[in-house]
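Quick one: structure below, then a few questions.
Note that one protein chain of the assembly has been removed; the remaining protein chains are unaltered in position.
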Amino acid sequence: MIKSENLVYEYKRNISDNKEDRIRVLDGLNIDIEDGQFISIVGHNGSGKSTLARHLNALLMPTGGTLWVNGMDTSDENNTLSIRQNTGMVFQNPDNQIVASVVEEDVAFALENIGVPTDDIWRRVEKSLATVGMIKYREDAPNHLSGGQKQRIAIAGILAMKPRCIVLDESTAMLDPGGRKEVIDAVRELNSKEHINIILITHYMEETIYSDRIFVMNRGRIVMDGPPEHIFSDISMLKKYNLEAPQAVYIADRLRKEGFVINKPVLSMDDLVSVFADYKIGVGNVDRGKKS
Amino acid sequence: MSIEVRNLNYIYNEGTVFEKQGLRNINLTIEDGEFIGIIGHTGSGKSTLIQHFNGLNKPSSGTVLYNGDDIYKKGFSKKQLRSKVGLVFQYPEYQLFETTVLNDVKFGPKNIGLSEEDIDNNARDALEMAGIPKEMYNVSPLELSGGEKRRVAIAGVLAMKPKFLILDEPTAGLDPGGKNEILSLIDNLHKKDGVTIVLVSHSMEDVAKYATRLVVMNDGEIFISGTPGEVFKKYRELEKIGLSAPQTVYFLKELKNLGYDVNTDIITPDEAVREIVKKIHVKRI
Partner (left out) sequence: MLRDITIGQYYPTGSIIHKLDPRVKLAGTFLFIISIFTFENFLGYVVSLIYLGTVIFISGVPLKYILKGVKPIIFLIVFTAAIHLFFTSGDDVLWKFYALKITFTGLKKAAFMVIRLLFLITGSSIMTYTTTPNRLTEGIEKSFGPLKKLHIPVHEFALMMSLALRFIPILMEEADKIIKAQSSRGADFEEGNIFKKISVVVSILIPLLVSAMERARDLALAMDARCYHGGEGRTKMKPLRYTEKDYISYCIIFVYMVSSVAIGRFI
């Protein structure tokens, strides 16, 4: 469970020798995320997404307001290690987060840090590598793996800590479409089978359509919050925040403007196809002839 | 003007134990005014291929002709070639090194030996084309946002006034706003300035929207090539090598299966909407 009250993060920037400027990156956030949810956070660059992510596992501390992760106040340094075990983080660049030169040793890194006994390390490393489908690469050098595989290793490294939440901070941004799918499939499965809370920060709107909730961030605030069908019902709002809708949503929106009756929520091409299937069996279907 | 690739083979680490065939028997001609999209999954040889277009890689056999001249022949000026065939690398912002944006963009024109005046004019033109506001010309490139850095890096290549512009995944890692800025910059260069474009991309949607011809790479070979319509019609073959057609193609195919009489050659969402409005007659409000 993650909850914040009026969360603020500011930093100072020197404009000239004795003048300072205060930059407010997070501007009074109030969030409340229940366990086991799949949350997506979208927003253009500089909207504060990554700064929020870094607060969730105490890499950054709030300069105002409070954030609780699993009931622990993140600004209390005594909680830092427990919070980081509870909430793991996958970063953007797959190369820059791998510590060891052998896959299984990298997965073990966090466990070594928190002092897990050797026998337990082996068991937990094995289990997490199997969960992300990377067990057969356990003795390989990470340099030879694809981007998607490297990110799955990073996920396994977190999984080994038995976390309740995994934050993906633009972890699909540097991957090709195949790699992106690998990562999204892996975290969707963790969410549905192991009930691990997933917080996915991404620029690819297609990845967010499976979430329970989407947060849209702009200038350090959450400006939209709701299930995908709610967020994608208003494309003009998304445009205002410099974002795009998934293609199916875009087509549905254009068709609505042309007067087509589309009463059910459309998120994917499958949804769109089913709208036209409904027309065939007569739902909302009366031949309109050639007028309008 | 043209770039012509003839029977090109490229072997990595030739003559060592790590020897590996990178490209196999590539034949390809890029004509003036084209917008070519190169697609293929990671490791299919796309990046290796485009690094032959301006002579950065040396083929193991075969050759590349620029306007009919062999670029690997002795005495052929690679420097002049590189000013005509501009190559923008993946994540090009990592090549910025000068103290100011303007100076960085001047690096290319300086290297090819232009006059002081031309260097300045070219650099300013390029920055304007890339949509970098004047007040940024004298700040350090390190202070810019990710999307701005990317555009400055592209301006650094444009400042050499290339006739051909090759871009290796220029929108990777950008947010939707930054991505659209880059794509419309490329589209403008093609339409307004008549620059021939070669775009390496993972996004089928992007190449469907802009390219006049597609080259699909797989395992170091050209797998299919043709107009986007022709290539995406063969979506089943694309799926075999781990690629796919744009979502619109699948959507229209499904509509056809439902019994709607729609044209399945359509590949972009806007065309799809027009087609549906024209062909599917249901009650509208």
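Letters A and B mark the chains as written, and numbering starts fresh at 1 in each.
To be clear about the criterion, contacts are C-beta pairs under 8 Å (C-beta built on N, C-alpha and C of every residue); 3 or more make two chains touch, one makes a residue touch a chain.
Bear in mind that the values here come from a model prediction, so they are computed numbers and not experimental data.
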Touching the hidden chain, out of B:45, B:59 or B:92, is B:92
Across B:7, B:25, B:61 or B:111, the one contacting the chain not displayed is B:111
Only one of A:143, A:236 or A:263 touches the unshown chain, namely A:143
Touch assignment to the omitted chain, from A:2, A:41, A:110 or A:266, lands on A:110
Contacts from subunit A to the absent chain lie at residues 54, 57, 59, 81, 84-85, 88-89, 91, 93, 95-102, 104-105, 108-118, 121-122, 125, 143, 157-158, 161
In the full complex, subunit B touches the hidden chain through residues 51, 54, 56, 79, 82-83, 86-87, 89, 92, 94-97, 107-108, 110-112, 142, 156-157, 160
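Criterion: only the chains that are shown with their structure count from here on.
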Taking each chain's mean CA coordinate, subunit A and subunit B are separated, in whole Å, by 29
So, in the complex, the side of subunit A touching subunit B is made of residues 44-46, 92, 146-147, 170, 173-174, 176-179, 203, 205, 242-244, 247-248, 250-251, 254-255, 258-261, 269, 272-273, 276-277, 279-280, 284-290, 292
Touching subunit A in the complex, subunit B uses residues 41-43, 145-147, 172-179, 202-203, 205, 242, 244, 246-248, 250-251, 254-255, 258-260, 269-270, 272-273, 276-277, 280-285
